[in-house]
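FYI, not all chains are in this one, though none of them got moved.
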Amino acid sequence: MPQTSPAPTSYSFLGPAGTFTEAALAQVPEAAGKTWRAVNNVGEALTDVVSGRSVAAMIAIENSVDGGVTATQDALANVPNLRIIGEYLVPVSFDLVARHGTTLADVHTVNAHPVAYAQCRAWLDAAVPGHGHIPASSNVAAAAALLENDQADAAIAPPGILKHHDLAVLATNIGDNPNAVTRFVLVASTSELPAPTGADKTSLLVELPEDHSGALLEMLEQFATRGVNLSLIQSRPIGDELGRYRFVIDADGHILDERMADALLGLRRFSPNVTFLGSYPRADKRLIEFTDRYDDGIFIEARDWLRALIGQDPA
Amino acid sequence: MPQTSPAPTSYSFLGPAGTFTEAALAQVPEAAGKTWRAVNNVGEALTDVVSGRSVAAMIAIENSVDGGVTATQDALANVPNLRIIGEYLVPVSFDLVARHGTTLADVHTVNAHPVAYAQCRAWLDAAVPGHGHIPASSNVAAAAALLENDQADAAIAPPGILKHHDLAVLATNIGDNPNAVTRFVLVASTSELPAPTGADKTSLLVELPEDHSGALLEMLEQFATRGVNLSLIQSRPIGDELGRYRFVIDADGHILDERMADALLGLRRFSPNVTFLGSYPRADKRLIEFTDRYDDGIFIEARDWLRALIGQDPA
């Protein structure tokens, strides 16, 4: 009797428990009550999805202070058949934690993920002058390590760390930017599109056809001439030589919006390589604004007009 | 028994016999052996076509020295349901003719169509200093009038006028520009499109959406972003107030070329008023050049890609 593999039900995220990524996953209604798999890096998370082990993976894609998470952007470029199906925002704040009994004056070395360290640098330089830094793979891991060895005197950790580890908080909210936020995306292996909501985002990877001054300009015109605004554009090296880039793009709207579909057609004709990463509801639920001239009805009417001119029946 | 009106077989042209327009009509194989109706102005010619009296009408649309024939351009804007189905070039040269016995020294007043007069002005100023000008509705009419009254001493006339009128030639080739040429179009009332030849032209009338600095730029981008070159662009007043224009456009290519069809879609979405005047073979039979990236196949492939993404079967 043939055996079919059961449909996956787990969700993968960058662990351990207590990370901001876990906080993002907690925002997903469908994930409630399911198994949450803590993994070590974005590669493992995506592998879970591609292999069918997990339904979806939550991964950080951009930080308001540090910028695009390049490991994620590159992974999405290199792992095929992935689709972003949702976007989530998590406010980022940091505490300084230590073993019980440690005071701020005792701190000489701080363990922290490099990105978090960079975001707390001003506070640390003022409060812990002359401190050293040990890089960690995650802030939760940095905090946990305090209990395992004494290489560091303190760690930068997310709020709520005391739920997971028996540590003391030396200071709260030590990030340099009080409004810092990290953007996460939920990634699945599916070709089904989330339904348009009017407040959607479309993510793309686009290579430029050649290294000439007008190529980027021409790519942007594909959006501008259809009234499509970009909320993110970032270059990443293709990796084969200096000066060759692909662009990570978030565009306002859904592939089922006529103006976006038409922009994608233009992009595809222009670029040697376009990857569609998905259309999905924006985390901030802000409705996309566009002028009437880019309304679906305008596109449909123009198509009917052209069909009549060339003697085709309307589709 | 019901009577059906017979299909028209005549061709209308700006007469009388001997005009450059007649020379253009002589280039049309289909018109050979049919009735040629000489009419008085472009309005009459188009009325013949719209009313079904003539199969088609030959009308001048541009002169290499004097520019667009505005009466024709405006008539095409105002008479609906017309299509340009062919384009023809006629070299323009002028003779100075007079009654027998007249010498150049006897000439004080010259009868001529104003456009022809303008094109012979330098020669006349040198050879007939201080002469006066009487405007005529056509040069052939100017020549004919020499035999009817003595208001003028000479007339500017097309070569071959002696075949029609008993006059003497005082000078040949008096036009200021030896390479002058007039472009004619054959206009019919049909929705059938001439088949693409690879050496085609598409004529359009386009209104700009509003009077802002970017509107014309944006219209031109509709062509440029699809690799469509323009061989003619001319503004004509819409007529209701100063500063409001429509544009007369000749674009390289056929509406059945993918890049042209896509440009027309873009134009239609952008403009409050686009009139498609026809796609037809160029008179000079020069093949349209365009880079590979605007090839039909590129457009079709992009459409298939998009359809797969949104889960539509390829059409």
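We just call them A and B in the order they show up, numbering each chain from 1.
Here is the rule we go by: a contact is a pair of C-beta atoms (placed from the backbone, for glycine too) under 8 Å apart; a residue touches a chain by one contact, two chains touch by 3 or more.
Owing to the predicted nature of the structure, the values given are computational and were not obtained by experimental measurement.
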item	value
Where 2 copies are displayed, count of copies in the complete assembly	4
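Methods note: only the chains that are shown with their structure count from here on.
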item	value
Whole-Å gap separating chain A and chain B, where each centre is the average of the chain's CA atoms	58
Footprint of chain A on chain B - complex, ascending	191, 193, 209, 218, 221-222, 225, 255-256, 261, 264-266, 268-270, 276, 293-294, 298-299, 301-303, 305-306, 309-311, 315
